[in-house]
Structures are given as structure tokens and as C-alpha cells.
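This is the structure, below, for whatever I ask next.
The other protein chains are all here in position, but one chain of the complex has been omitted.
Moving on to chain A:
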Amino acid sequence: MINAFLVFNGQGQPRLTKFYTQLNTQGGFAETITRQKQDTSIQQRLISEIFTLVSNRPAGSCNFLPLPPLLAASSTSHTSTEEQSDVPSLVTYRHYATLYFIIISTTTESPLALIDLIQVYVEALDKLFENVCELDLIFNFETLHATLSEMIIGGVVIETSLDRIVAGVRAQGTVAKRPVNEGRSTIGSGMGIGGNFAWTGRV
């Protein structure tokens, strides 16, 4: 099961956060409101921990991260396999141009397939936005969510076919284009999908 799908940029600013399972905060009977505030700050902490990990990767590293301390603290036990399959234990990431795409998942997901899943997501965005860049994602984060919900529902992957995903998003209404006057110069070229990666053939 996929626990969370995150997108952030090279400075660690979140561009998409989606948590399919809730952040279980310890703290007993704290009042709901404060707990939710805590949730938001824990999410931010998790993002920044992952960002620290991901931004320190030497070139040529694999697309998997060691568990960030926030997750590692509670998942080190190897007592039973049943427990294992529920605990988030895999952090997969991919880096496109200025953006990092992260999936946190349990062991029921195949690590290599997750790498491809991110690729599918980015390709779908590319199709929707035509040569997608970070600015598209910033200004259309609703579309990001819509695209994601065509692929993953409740942490379970429901679709991996590019065309169906794109069709599903388009059925919900037109996808807005990026504002014209916001030049693309800040980002440079698009994310360069496909060309720089030899992974397309794997799933």
C-alpha cells in the first residue's frame, strides 16, 4: 500500500502532498484542533527530513532512500511479517529537473514498479500540460491532485495506463494552461521526460 505521495522542488518547497494513511501522532487525548495542527507540522517535518535525505544523494545513487528518522523510529522491529506489511518501509523517489517525486509505501509494493509509477505520473502530467514544468504544477495543483486520484485511490494503485489516466482527468474538465505572462525562463527547459531515463521498458 502507498502511504503518501509527495512532490517538492529543489529547495524543499512542497508542490503536492497526499497522505493516504493518517499520521498517527502520539500524544494521547490532545484536543483535536491542536492535534491537527500537529499533523500539519509533522507532515512538514517529514517532508523536510526526506528532503534532507534526497538532496544529499551522490550522483548515481539508487532511487530508494533510507527511512527518514521520523518513520524509522517506529518501524525497526522485525517481529512479525504481518506487522511488517502495514508499516511504511520504503521511500522511493525520482528527480526530474527541479522537482522530486516521492512515494512512501509498505512492502506490498514492488520497489521497481514504484519507480515506474512515478514515471507514469510525470508522463501523464506532461501530456496534460504539454511539456510540463514546475510552474504548471505550482499554478495548477488541483490538476495534480486530479491526476493522482486517477492513479491511486486510498493508497491502492488503480490505473497505470497513461491514456486512461489522461482521459480520466480530462473528463473532469479542461486543464488550465499556465499563465502566459509568467515566463518559463525561471525553470529552463521542461522536465525532459523519457530522454534521460532508461526505465520506460521495465513495466
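The working rule: a residue touches a chain if its C-beta (ideal position, glycine included) is under 8 Å from a C-beta of that chain, and two chains touch if they have at least 3 such contacts; residues count from 1.
In the analysis below, contacts and distances are computed from a predicted model.
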| Per UniProt, the name of the complex member that is left out, chosen from "AP-3 complex subunit delta", "Glycosylated lysosomal membrane protein", "2-oxoisovalerate dehydrogenase subunit alpha" or "Ubiquinone biosynthesis monooxygenase COQ6, mitochondrial" | "AP-3 complex subunit delta"
| Looking at A:Ile115, A:Cys133 or A:Val166, which makes contact with the chain not pictured? | A:Ile115
| task | Quickly run down the residues of chain A that touch the omitted chain. | result | 1, 3-4, 13-26, 32-33, 35-37, 39-44, 46, 56-58, 60-66, 69-77, 79, 82-83, 85-88, 104, 108, 110-113, 115-116, 138-139, 141-142, 145-146, 149-150, 153-161, 164, 168, 171-173, 176, 179, 182, 201-203
